[in-house]
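What you see is the complex with one protein chain gone and the rest in place.
Letters A, B, C, D and E name the chains as they come in the text, with residue numbers starting at 1 for each one.
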């Protein structure tokens, strides 16, 4: 797709639709965080052979929301530390081989890097929710008829807990922890920054799960369309209304005002999976110190210059 | 796709690859059926308004494998009965609005028609397995590392139990029950015929879940590719070996010799979702009274003449 | 196509472009109906074997416009009747195997269901016009240089005559006859309701042949594009002007004000074959009792909830 | 398509499947030619303005098979003549603006060039057959249930008659007439050379309508697929058998042995509309003086070197 | 693409964005033309066998900008002459077999027709610039960081020199020389008309290289996208700025006001390679006698009626 298909940049920069929070939005998250706190911090590290000098790789298994078994990969630089920590979240239905190479590279850059595998999506991360209704293939509509049951409730809490695991490590300087990820990982980056006090910097590439109402209307490809498909299979308008209500709790646009740490976002103008307007909708509701990098010629993909900017941001904030 | 892309028809007719059953294949299914029997038969019917005369529609909720809540739609002809029963299974990731219109039409044809909604795929049918590892989006790789955990174990048993529900109804003549469905529904038709003594006739359109080894190698589109994707994300050869071992238990080719009732299968020669050779592999292992209808110009889709043949077969066997 | 690509719904609801009727529009149709009347009502019914109880299927051959041989399928419920009648029209270049299964199902719902096969498109329905010029493959540009010769003149009249055949049957209660169809069948539904007094209710799914001027400009796919192709092969602006003049006579938008019976229309917002604005253009010119059902997530396809609404409408009006 | 998808060249060169002629094949064509002869030779030339010096363009209207009105374009070089004649046939559903520019260019090359517009496809060429059954959109299945009614019967005879018109012109040297065309025009070139004694040379680019039995099985795109679609809509095996019997009369493979004049054929190895094996099947049945040009890197398209070879062949044979 | 995707025609007709000329725009071209003049006019004609009467074909090799070896094909009508001259430029990455057939046909129409092969693109035309940086595959970004080095500087000058070669031929009436071409050839047509006094008429089909700023933003396909790709590989904003500055010198929109001869332009409204707005942007800046032909139903392709208009224009102006 060669041309901007969404709003022009000048409008994107001002695009700030009203929040769609339900009255109990903050109460819901407070309650959810309290429920997370009921599961004690618990994890196990198993060293994992990796063909590189200067780094130690561990398989991590920890207890997530409602005690779910969640796996991650932890790569530590050689040496004593403490090192700055970097929490990493991966994209939707991605994480080939657990993205261990990427995680290791971050460790070689000096970070205690911890990649969480999303429940049900990869590795031993188990989704322990039994959903009370059927869903479209994928994760987007699992439990969508209730904010208490929705799939991402567990994922967001697993992400918060992962930060707590990282912060608890001896090798980690818990005052210097950042969060980063792209797409679903970008959404988790913003959600974790909104729901946890641990991160001091957040770097989100083309964050997903933002401004669902518009996303459903305009997104040409990718997993937002699972929602459209769910509404095709279940055409009752009341179901659609309930689902949209549920989504509002997990919309990172609605979570954005809760973010307190310094935040950087990137977006390509020909991104057809997380349309620019949905990303700007979330970004423009951030009240923290923030910046956004816009790439005219890129879509939902690796953007070398964005990577450089993220490297620099993290270097400045976490390895000053 | 205009041309036959799989084996030519003359080879398909003779295509009978060796079974890939593990030594404990039958023991596994005996054990599984015993486990099903531990859940007592239990269901509830709720009348559902439907704009047609001559038929009564009910939402059915019953206890499936390991007590899972499974939903179905039951349509009964007007009158006293007993009616011949027709068990219906739906395609993968399909079942829009629960396929109630189709189910009702079968009732208007004189059958007590019962459509099962597959667990996790539609309606209130809940998948109550907590899988111990992540999977590719969809259902094909859920629990694939163990035959005890694999997704279709529950589905196959829910399908058997659905037949037991249907057979237990007062309005149904349990000596005249057929099973039918296309694609995933065709696989469930064969599996149910193999694992239950209830059906006296089975009609399977382009059955899925057959001859996995070849399906993984040649299928150009559709959900078999979830397996290919799973092996991309998890490239350890041992994982692939374990997964293929698991699949062997659920391969309808391996179940085919257990089918005892009269069975009819249909397949289109340009079907790119359930390639003809995978269907013939299962068909050629059927030892029951059987017939197959081949359609040169059709793929994975509604085939009017196949429908007529199914109508005639069911009429002859169930409404003689 | 995930996103609305045509006007937003709020504009669609008000979208009412001026009619494009020529001054002799009504005169043309009066003259055409008189010409139809010159062919005496004549038809023959031949019983046809069908594997279902409770229904009788007949092949019907009748004399259409200018004496053309037109075929249809008639399915009657068992019993004496009289039954309410349901006239069915099929989609463009469709009608596989004459859609007999669909027609039979309507009979099982209690209707004397009669499906007309469009001339030249299927079965023994013969197009007896010798067109005076060449056309793009398909039927859209046959005879397009003159309203007297245009292909759909015969089809519209065949559709009216089919209603007269249906109404003349002993088994039919001619005061309770409805018309229904989708796409081309939706256009014929509206056209028949505009040009015949027989129907008391009309149900049109995504009607085709509406608001040609805009359709030519915006339709991304489907048979409207035959017109674009015709204008590519014949670039003389005068030919385009004559063709558009001809089309104006057959535009169901222009016929809409003539409809007197209760009318229901359905349309999906991602329909790329009959764009929503072309359907609303016709709908908004209906002056009868009317309603429209809009489906956000559907295109030019089977819409389960639309089917339920049609069932209910016909039940209320024809089987009260 | 980068790779040869049909037989390799070494096999193509030997590919000579048995003819599929019915016993009355020659009798059918003799009878058909006699019927053509019953329509007296009759035509009218109307000068047509064209922006070029050195050429005169005429619209020609003549009586084709069963008196059908057929149009063509005749371009004559300036001067007295007599000129060698070149009969041109166009591709299926093509002939934009009657291909007048191409026809004029042939006249500038020294030929009395006459392009026939196929009945029903372009210009004023009228298809005067009333077909007794419906067909798939397009011309391939019109009248396909009977060799007497099939669409191409008229077209082949119109093509023969066009040669007779050309040969009768004062400005034409009737001993030096060639025929040429591509695709459908290539089929008509071979058919005219088989059914008329007039041409002394034939040049056919990727001829269509050849070896239908295989074409239906392997052709990936283009109008052969109309036959596949017809068999989808009409699945009765007897209909398929009758249709294939009809096609056998018009298969240029079956007509090839009747060709007496020098003949040249071209084909590209990545032609997906008229697969190479279908073209070689016809070519290898030619018993006349013949040659074939094979183009490894070309499909169904303009091939500059083929054009040069045709120019040279015609120059040598018609302007020696 | 069926629908207009760019501005509506009423806006296109008025679309006249500001020129983007740098202050030294005219100075740059004056300097460039002076540099061309330093290479003396030098060429060689070699007769080339061609299978046609009435025309003589020559391979021409001449010295282009900075002495580059440039090849062309010259076709002369038979006879003494002097003939009107027609300079022809070809499309981007096109010119199969040097387009000799097309060139010959123009000679048969009475013109001394000369087709230049663009440097580096075809035949013996050698691009003698050594570019100081890497580029995206293709020619669009070669030397793009400097107007002195940019690829099209040489091409434009070669095009001017080709006119000088043509005008110097004895067989050519240098007061009657036209220029013509499509796409890249259309751009060269306008550029040559702007930079040379030789042509008295210019005919440009869908000219390329126009209004780059918008082209980069909206063009869906074709070689403009090489620029987008270049900016993906080289994301430094300064590089983008320098490249756009360079392009401004070669933008035919900026050159348009320099054109003095009568000029005709054609464009299709569904042209996705040279979007209509980019063509109108250039056209609306022409200050010469001018006309434009707009084709609603055509894209970037052969348009028969446009060809007729070009023939007529050239006939009127060059062969009055």
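By definition in this document, contacts are C-beta pairs under 8 Å (C-beta built on N, C-alpha and C of every residue); 3 or more make two chains touch, one makes a residue touch a chain.
On a predicted model such as this, the values are computed, not experimentally measured, just so you know.
Considering the complete complex, the chain that is not shown touches A, B, D, E. If you put the hidden chain back, the residue from E:189, E:219, E:234 or E:317 that touches it is E:234. Touching the chain that is not shown, out of E:32, E:121 or E:278: E:121 (per the contact rule at the top).
Check B:231, B:264 or B:280 against the missing chain and you find that the one touching it is B:231.
Counting the whole complex, the residues of chain A in touch with the unshown chain are 51-54, 96-97, 100-101, 105, 108-110, 304-305, 307-308, 311-312, 315, 319. Interface residues of chain D facing the missing partner chain: 1-4, 295-298, 303-305.
The chain not displayed touches chain E at residues 69, 93, 95-97, 117-128, 130-139, 223, 232-235.
Going forward, only the chains that are shown with their structure count from here on.
Steps from chain D to chain E, taking the shortest chain of touch contacts, total 1. Remark: among chain pairs A-C and B-C, B-C carries the greater number of C-beta contacts. With chains reduced to the mean position of their C-alpha atoms, the one farthest from chain D is A. Averaged C-alpha coordinates put the centre of chain A at 37 Å from the centre of chain B. Annotation: 51 Å between the Cα-based centres of chain C and chain E.
Shared contact sites, meaning residues of chain C that touch two or more other chains, fall at 96-97, 232, 235, 304-305. Contacts between chains, counted with the stated touch criterion, involve the pairs A-B, A-C, A-E, B-C, B-D, C-D, C-E, D-E.
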